[in-house]
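Inspection log for the structure reproduced underneath, given as structure tokens.
Excluded from the complex is one protein chain; the other protein chains are retained at their positions.
Moving on to subunit A:
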Amino acid sequence: MNGVRNLLRARELSAGRGVLRQALLGRDRPWLQGSSCAQSFWLVPVRSIRSSAALSHSELVHSARGDKEKDRGFRDGSLVPFDELFERAHEGDRNKAAFSRAVELFCQRDVRRRGHIEFINAALRKMPEFGVERDLDVYNKILDVFPKEVFVPRNFIQRMFNHYPRQQECGIHVLEQMENYGIMPNKQTKFLLLQIFGEKSHPIRKYQRLLYWFPKFKHINPYPVPAALPQDPVDLARISLQRIAADLSAKVTVYQLPLTDISDAGKEITQLHIVGIQSPDQQELLARHNPSRPVFVEGPFPLWLKKTCVYYYVLRGEPLPPEEKEEVIDSERNFYYPMHLDLDLDRDLWDDEEFYVDEVVEGPIFAMCMAGAGDQATLAKWILGLQQTNPILSQTPVVFHLTPGPRELQAASDSESGEEEIPQSWHMKQEL
């Protein structure tokens, strides 16, 4: 009776690999032990026995190592044992040399590189701390930790199934982190991956995908932000403003440089920067503006440059009433050819393909600026500076429409350069 039940049980198990593994490894299943086992062995179809045998081998090895790691984990008394290695490696600075030292330390410790997966995971985690998260050499060094040629499948069956899945996954992790930081793998990476995992393994596939997509996306942004943003607020304001203006004729003017000075009376005077931009077109628009209508200073509006957020202010007018929009061309304007035809025919519907994206309902923008502070006094200085080049502004009423919101947020998070904490997921998107 017992024999029959065991037999049924074995058959069930042979159906699924996972379950079989459980069955084979399970030491807590007394019914598999004992004499009845031999009986069941003979009754189960031959094919499943073989595959189970192969599986059992690899899984046994795996489990054995797992046990050992667990043992050492207990010995070290920590769940992430390799963090310590990194702590030990850096004596002074956390830099590339220190990181490399840690990796070398691990490699020297054991020829068989026991625990390399855990070490690699720890290393990946530690990279930003050491500031090497964008260093291709370091990634290659990390990949070099893997033992070579051990995980390369030797026959078609190994190749067919996920050979050494944890190691492959770990390799993919390394590549994924490279991907997230936008690091392009090179020939050496490929060489290492081939040595470690062999052709057509998952990490190699990942590598191929990276190599396919990365070049395509490298220059996808038509308005690239420089890799390292300037620290000087004036320089930062300059590139930001040029970026928004998107007009090569636009001229940046520094109305006021940041300055901290001690006056004679011993009082500290701080002067904040005011940087503005205006294009000749905008100047012309402003010159044609009717001075009886007010112009508005509005802001602050945020602009994100990678992880940095800056704020800018605009000087704008109200949308023109439709009757003033029409520009009448003087018939005596062009010496050589007529500027308009005296015809009673309009454009046909099919050829009318124009729509205007530049003409926004908010009205024309006359100038933009960035300043160290968003209070009216500071911005008034900007307007004062603008009056030098735009005389009409001195006759035009200027209305300040300032919202306080984002200013406070910026003040709370960081100082001048406006470095802000961003959620991790968003952060990653930026990196790409």
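A few remarks follow.
Heads up, the rule we're going with is that contacts are C-beta pairs under 8 Å (C-beta built on N, C-alpha and C of every residue); 3 or more make two chains touch, one makes a residue touch a chain; residues count from 1.
Going forward, contacts and distances are computed from a predicted model.
The complex appears with one chain absent; UniProt names that chain "Acyl-CoA dehydrogenase family member 9" among the candidates "TATA box-binding protein-associated factor RNA polymerase I subunit A", "Acyl-CoA dehydrogenase family member 9", "Proteasome subunit beta" or "GATB amidotransferase".
Interface note: of A:G131, A:P230, A:P319 or A:P338, the residue touching the hidden chain in the full complex is A:P338.
On the side of subunit A, the interface with the absent chain consists of residues 184, 211, 214-215, 218-219, 248, 330, 332-348, 350-351, 353, using the contact rule stated above.
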